[in-house]
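Can you read through this structure? Questions will come right after.
With one protein chain removed, the remaining protein chains of the complex are shown where they sit.
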């Protein structure tokens, strides 16, 4: 077996993930390399979900019975865990949503309905980048259409990085919000936060960071990022589906208007008017994803026990190995940074002119799960003049042997369509 | 034991719900009468969740690998189950949301951003009722504030029913949307859908029905209701938290604009503009609550196996018994219909001038879980001049013995504060 | 949590009713509808009266009665110390077992220690105390005079 410095004890870790034992296509071992789409879940998280439903399930807040108190303590306890995980100055800055997409839409809508100085309107500009996930493009396109604001973006360099050469023209005095991805889900690029934040602060624009592909893979510190909003999603970080997070700076959350209206987010309601609860509740209308928050809390406990620094080191070792091995495959072209520096654990590539659908399907027949298509980042495919890519993406349970299997699988694909 | 005609075999059913065996406060048996807040979950649903995560978990749509195909089939299979459960003409009319509150906000926002003839603006009126849950009040207040539309509502009669005497003045040619609750979560009232729908259709207004307290308890047929939208929530009907449903008429879903933007809801995206996928995907941005939809599907299987007619008969028997027994308690005043006719399985009451908080707390000490407060329907409390109520609410596993325990508990409360 | 002392104060509230005062505030607990109208009367920095009217649960009512007992006749600085000690106890989530020193300060109010285990009820116990703090600020001219109990 290949030994790389920095690897985690994947043999032990993989025992925590029941699905990794699964066999597909009549007895082939599953090689799961689709972690950027969603991660698998450890037993610890599944147990937390079952335990919640079997012992504590009740609707949260306002209840005076035991179950309601316990369920509330568990739900709010999950908020504490998230706050600590991202080093939030206050637990009240952590809003639970259903996924990162809702978190990003929440920011866009708050700014659309805000009063000055936050209000986005026809005099103002919104800045994103060409490597955003559709979930960080479409909400801003909708906001621009609906308010008349102008949508601008940073382009990409040929080697898959942000082109910040014209930063002073892109981010201007008119810019109200700059929203960009910390780690690209298609290119793998890790973006230079500091340079962008500095310019945004210069012109007084708010900064929103899509950390969906960062939170699962590296230590995240919202204070160090100096952003105003940070969004991420539970299902990519060992948590359940149906839970996302928006962290926002307290004074902004106090000033900005609510988005969804309903139970739990109010202070007092009459038929004529309502007042709203303080954040985070102001932004959590209706019965929240209670069990899912509890599950996310368990996922954070799991990741903390391993240590996010160790997760990062593991993935860097795996990614470096993968870049090296993939570069050896004839006709393989990496779309995105071609080295392991400043990149995350998702690697997109093309293989000659074999269509990614065919690559993915033939790999699947060998038990290897990768994702093919535009990965919800179609502008990146347009930018590089390709219809789609094949993407392999890793996590804390990925092994060098799985990379080897991928490389072998790709050889097979080449022979098959050769 | 009290035998009532129509009761289900609760002894067998209760075995399916692990939490019902729980003891609280040092050995007291849990008597869970807070079902209108959230229901408990049968083993079958918890098993479906675990099985999903242990064997099939992957992100849905677009994947060419086995897990992605299987997860997609399970997720879309859940949509089929929901469609059949509510007798939807087409599965494409079923949108998964995170809860009923999101479903209702979705309708309000679609209409706010719609083109004619649906658009809600300053020339138009919105109609709700005084017995709505906050989740069917606040979204419309926000819409009214943001568009300039006028918000109107039906008042209540002294015995807890809708006052439709002025229906022709409330619903007029200016009305664009009438949104009302099918079964009130605080009063228990079952509302006369037909009369309201008939008048709405006369003036060409759309109709949205909040079926959050109906879907769990009785057969629901969206075609028979003749509504345009029907919203409900998974966690009240044996399903997981984090999943809601909006059913909408196909041609409306085709015509109306999206709400949340992001992955999965698009057809094609460029930096300059995007086009949207057909419904239901147009309204499902981001990774959906996959496991939660699968869990809701399992809950529907569970309810179907018992039969919604049988669930309804059981609850009617229980409610009738409860109304009878509660009426015997001195100083107890039911807030809402004082008979079991046209009412659901939630009963609100006051007990002399003992504050509901005290009622709930002392019941809790006896293991009896009820809800106290305004039940997210504060205008109802204002209407009846009370600060709050105590609410007992039943479900398919509730027994006459639990009603007896409640009545005994209330005697104890009276003595305690007497 | 329903100590005899609490029930006694609930059934026979001390000092209830609105009397002459230097400032009046109205506080509500929006989650449960508890309400209180409270007036303070000062002679210099000596509290000469705290009068109140309200509706709510036994905890909020008894707490107002205990407050009246404890604070009337006290110097402002002593009263503030009592208020802070009570706040600390109520926010302890059941983790503080009142000792003699605390009992010397809080007297009957130590009976509320059990309430601190019930997050939903802590606000009830604090309602009158927050109102008193607010009214005092108004009467003597202070900062957050406008704030409602959140």
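Chains: A, B and C, in written order; residue numbering restarts at 1 for each.
Note that contacts are C-beta pairs under 8 Å (C-beta built on N, C-alpha and C of every residue); 3 or more make two chains touch, one makes a residue touch a chain.
Note that the structure is a prediction, hence the values are computed from the model and not measured.
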Contact list for the unshown chain, restricted to visible chains: A, B
Among A:323, A:362, A:377 or A:405, the residue in touch with the chain that has been omitted: A:362
Residue touching the undisplayed chain, where the options are B:278, B:307 or B:418: B:278
Residue of A:36, A:162, A:388 or A:403 in touch with the missing chain, whole complex considered: A:388
Residues of chain B (touch criterion as defined above) contacting the omitted chain: 61-64, 68-69, 72-73, 266-268, 278
Chain A residues touching the omitted chain (full complex): 355-358, 361-362, 372-374, 381, 387-388, 416-417
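Quick note on the criterion: only the chains that are shown with their structure count from here on.
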Centre-of-Cα separation between chain C and chain A, whole angstrom: 47
Multi-chain contact residues (two or more partners), chain A: 62-64, 68, 266, 268
Residue numbers of chain C (touch at least two other chains): 31-32, 118, 120-121
